[in-house]
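Can you keep this structure in mind? I'll have questions shortly.
Up next, chain A:
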Amino acid sequence: MQKCKTFTLSQAMQIYTGKSLVRTVIFYTVKGIIGYFFVILVLLLLDVISGNFYVYGEFFNESVSNILLGVELSVMLFMFQRTYEKEDSGGKFFRSVTGGFSTYQKMKTGILFSEILIIALVSGIFFAASAIFPFMPGTGACLTICVIHLFDVGVMNFISIIPKREIKYFLWMIFPVLLDAGSVVLIAIAEEKIGLFQMITAIFAIILIPLSQKIMLNHYQKNYWNT
Partner candidate 1 sequence: MKIYQNSNEPIYQQIAAQFREQILTGKLKAGDTLPSIRGLAQDLKISVITTMKAYEELSSEGLVTASKGKGYYVNAQNEQMLKEQHMRQLEKNLSDAIYSARIAGMGLEEVEQTLETLWNIDEI
Partner candidate 2 sequence: MNHVIEIKGLTKNYKDFTLGEISAEIPCGFSTALIGANGAGKTTLIDILCGVTAKSTGETIYFEEMTDIGESRLRNRIGYCSSMNFFPADCTLKEVEISMELGFDNFDKEKFSKLCQRFKLEVPTGKKRKKLSKFSDGNKMRTYLAAVLARDTELLVLDEPASSLDPLARDILCDMFREYLSERDGERSIIFSTHNIADMENVTDYAIFMANGKIIERGFIEELKQKYILVHGDAENFQKAKPFMMSFSGNRTSFEGIALAEHAGMLKRFDTAIELPTLQQLSIGILRKAENNAEV
């Protein structure tokens, strides 16, 4: 098959979303960090107003920060879950653009790399900063939350295979939340064993990401691309 143009991952992403890969990563990384501090600020204000240091006093522990970080990353992941089916707005345009399914594939892979990079960057920045700044998650927690969300990337891919739209969207929302809650609890109660947990999750994530991507793309091409 002759091609006039082969798109890079970034160009494919631009066709679908209007933003290049780099711009997407920077945008969501900055958004995640700012979002985190925004919520912290609100909580602090509430404390000051109530005069009580409720959050940052007796009950403050790293759990709040951990939850917040987890939530920011989960929300980001959710925002990236779009399938561009034929009946969705844009569906027909994307199916008529040059490159067809290979452009879709490249876009999806670009999104995958974006997700991984954002998770790594945000966690990494918090990891580095947690030694210096207050109101941050612990260094260990940053690592845990990072691998949990990398694992989540693969899971979100699998969820997108589910045919019923309502179930799909529900799981996309609920699953990261469950994972976050679970991981925060785990961090709180199993500090010593946390290293092992991080390693196992990381290994699963490394296997799951490419596998889920391949399966998801094959499934999509067969059932949703040209039907």
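Observations, loosely collected:
Note that a contact is a pair of C-beta atoms (placed from the backbone, for glycine too) under 8 Å apart; a residue touches a chain by one contact, two chains touch by 3 or more; residues count from 1.
How were these picked? Simply put, all candidates are chains of the complex that A comes from, given by their letters.
Everything quoted here is computed from the prediction, not taken from an experiment.
The candidate touching chain A in this complex, chosen from 1 or 2, is 2.
Across the interface of their complex, candidate 2 is touched by residues 1-5, 7, 11, 14-16, 18, 86-93, 95-100, 103, 226-227 of chain A.
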